[in-house]
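With one protein chain held back, the other chains of the complex are shown just where they sit.
Chain nomenclature is as follows: A and B, assigned in order of appearance, with residue numbering initiated at 1 for each chain independently.
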Amino acid sequence: MRIRAAVIVALLLFVLFGIPQLFSLYYVDSMTEVAVYSIVALGLGVLVGRVGLVSLGQVAVLAIGAWAAARLLFATTQPYPVVLIEAGLITMVAGMVIGLPALRLRGLYLALITLMLAGAITVVLDTINFPNGGRGFLGYNGSAVTPPPIRLPSIAANDKAYFQYSVVVAIVMFLLVFVHTRTRPGRAWAAIRQSEPTALATGINVTLYKLWALALASFITGVAGGLLAGASHYLYSIDFPAQNSIILLAVVLMGGAYSMWGAVVAALLYQFLPALLQNWGVSADWLTILFGLGVVQVLTTAPAGLADQVPRDLARLGRLLRRRLARARPMGPMGPVGPAAAGGDPQ
Amino acid sequence: MPPWSDFEPFIVSGLALGGVYALSGVGLVVLYRATGVLYLAFGAVGAMGALIAWSVQQAGAPGWVGWVTCVVFAAVVTLGYGLLFGPPLAGRDPLVKAVATLGLTLVLYGVMDLLWTTSGGEARSITLPTDNGGFTVASIQVDWTQVIGLAAGVVITVATGAFLRYTKLGTAMRAMANDREITATLGVPVRKVEAAAWLGCGVLAGVAGILLADLVALDATTLTFLVVSSLAAVLIARLRSIAVTFAAAIVIGVVHDLITPITSLTNYRDMTPFVLAAIALLVVSRRQVISRSREEA
Partner (left out) sequence: MRGHMPSLGAMISARRTVVLAAAIAMTAAACSSSSSSTTSSTTTPTSTTTAPASAAAVSTSQCGTNPGVVATGTPIPLGVIVTNQPGTSFTDISNMANAYFTCVNDNGGIKGHPIKYYIETEQTNPTQIAAEAKQLVDTDHVVGIVGNTSIIECAVDSAYWAKLGYDVIGSGIASQCWATPNNITVNMGPRYSSDGAVQYALAQHVNKVVFDQSNVPGTGYIAAGPNALAKAAGVPITDLTENVPISDADSVAIKEVDDAGPDGAVVLNFTPPEALVILQAAQKLGLEDRVKLWGCSTPCNTDFLAQSLGPKWNDKLFVNAELAPPDTTNTPTMNLYKAIYEQYGKKTVTGGIGSFSQMGFTEAEIAVHALESITSGTYTVATVNAAFRAVTNYNTGMLCQLWTFGDYPFHIANNEDYTVTPDNGKMVQAQGCTLISSVDPQIAQYRSDAGTAALAPAS
């Protein structure tokens, strides 16, 4: 357990300080997006993995967060962390208001209604556009020739610093979710995912905890939206097409909806792979195809996704190797000499 | 508010749009009743078939060869998917099966953009001979293709409804969609029935693909995600009644177009399917929890 924590800390330190030094700005920018979308993927993972609510509209939620953050950044001079929290709260309230009636639905219906709601939000955003420094509630000036960019935090006004800033915010969001999973909400969610009627029977207020999950997912997605606003400098509604929600679900399923590492893997698939392929001259369409295949593959064979399977596969590989080596080793009176080949692990 | 006469042509165009949604929506519900899978790749398969038909026509072949190619392609892909992924996912939640078809959608979408790029400002289109000629209603022309689109929706609704209810094969399909294991123990040739269901679905998707490519646009993105709007009708019918799906689709199309001349709302008219579906679902679910139980067919 301690080794694991140490590894995680080491990895985070590398990400925070190593990546800006080692990678070109192109990849640092791409990694900033990975940080942002890892939070979004984490939110979707909470909904799908912990509570079993499939949402096909998380990109619309992200857009709401980005909208709110952009509006506040233009209209006020509040410090960035305050704006991020406010964007998160606004998105949380919106998510709960829109989501609460929908919670009465289950399974396929719920997923489809999230798709419908996302479609509606997308149309609204297409029409009102994102704030670009204009006045009025919507803050959009359609005639502006050179709209101003969205401001950056004063302590992170360049690419590398903003990357580190995003990673820190992402870590905070992950910790927030982590704390939830280890305390009462987490246990309630696990019970609900196992069997909703049983959970009800044991006195768990299912609706409340579902709403809580929705609130948590919406809050962190809203914060991610705020980060995205800063990273993008200019926001356009064409950046949030409804079909991206489908791709987001695909990568979350592939990365693993049940674990927090899965969210990071999902974000890497969603943002880093395209940047890589773009550099190698490979069309992004191949990725769409890959994600499609990945979804089908995951659902038919490995529902826990890559983040769960890869460590398990590596561990299995390790045991396989050890057993092979053990057979090659000379046998002592008590069996193979050397590290004991433990009996076959149950799957 | 514009005068009433301004709304008249929009009723006609709304019926045509409703017919478009109906074609897609009815297809989805039929497939769901027959296979238990909400085949979200319906639009993508039809779109790719239509693009293949376009390419075939560009190569010089007569129009009908293209249409046949489209239908054959859609049938083959759908049958292939059904045979490959139907059995492994058969026992899973309908949500899982639907999300799996989203995977197929993404694959097809990627392939379409690779093979039929949009780099040249190319404006592709499919025209059917029934595009020319029609009749005039409310001072605008209605062409035969739109009539066919609407009629196809009606025919599919009636014919498949009757097929599923009254024929042996149809009943077998419904039973299988409900519970594959039990149906197998009853002696129904499960694999054959399954294949027939998916094949029928594929043909439907191909026919709808050609019609929609003509009625809406020959554009991969538009056609693939048209299913999202027609899902609204499907949701209003709660994935059960084909006739309600048809009616809901028509209503959605008409309401959508009627909003067009109202200047304050016109930019929001694309929300119509989503808003209507949300209202219908939430109103109905006020009293009960809606879930897809196995017993509903």
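The definition used in the following text is that contacts are C-beta pairs under 8 Å (C-beta built on N, C-alpha and C of every residue); 3 or more make two chains touch, one makes a residue touch a chain.
Predicted model only: the values in this text are computed from it and were never measured.
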item	value
Residue among A:123, A:199, A:267 or A:296 touching the omitted chain	A:123
Which residue of A:11, A:97, A:190 or A:317 touches the chain not shown here	A:317
Missing-partner contacts on chain A, residue numbers	22-27, 29-30, 32-33, 52, 123, 126-127, 129, 141-147, 149, 159, 231-236, 238-239, 273-276, 278-281, 284, 299-304, 306, 309-310, 313-314, 316-317, 347
Touching residues on chain B - with respect to the absent chain	6, 9-10, 13-14, 16-17, 88, 92-93, 96, 109, 113, 117-125, 131, 136, 140-141, 143, 145-146, 216-217, 219-222, 226, 229, 256-257, 260-261, 266-267, 269-270
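Just so we're on the same page, only the chains that are shown with their structure count from here on.
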item	value
Distance between the centres, which are taken as Cα means, of chain B and chain A, whole angstrom	32
Touching residues (chain side chain B, partner chain A) in the complex	38, 85, 88-89, 92-96, 98-100, 102-111, 113-114, 221, 225, 228-229, 231-232, 234-235, 238-239, 267-268, 270-271, 273-275, 277-278, 281-282, 285-286, 289-292
Contact footprint of chain B on chain A as seen in their complex	54, 101-102, 104-109, 111-113, 115-117, 119-120, 123-124, 126-127, 242-243, 246-247, 249-250, 253, 283, 285-289, 291-296, 299-300
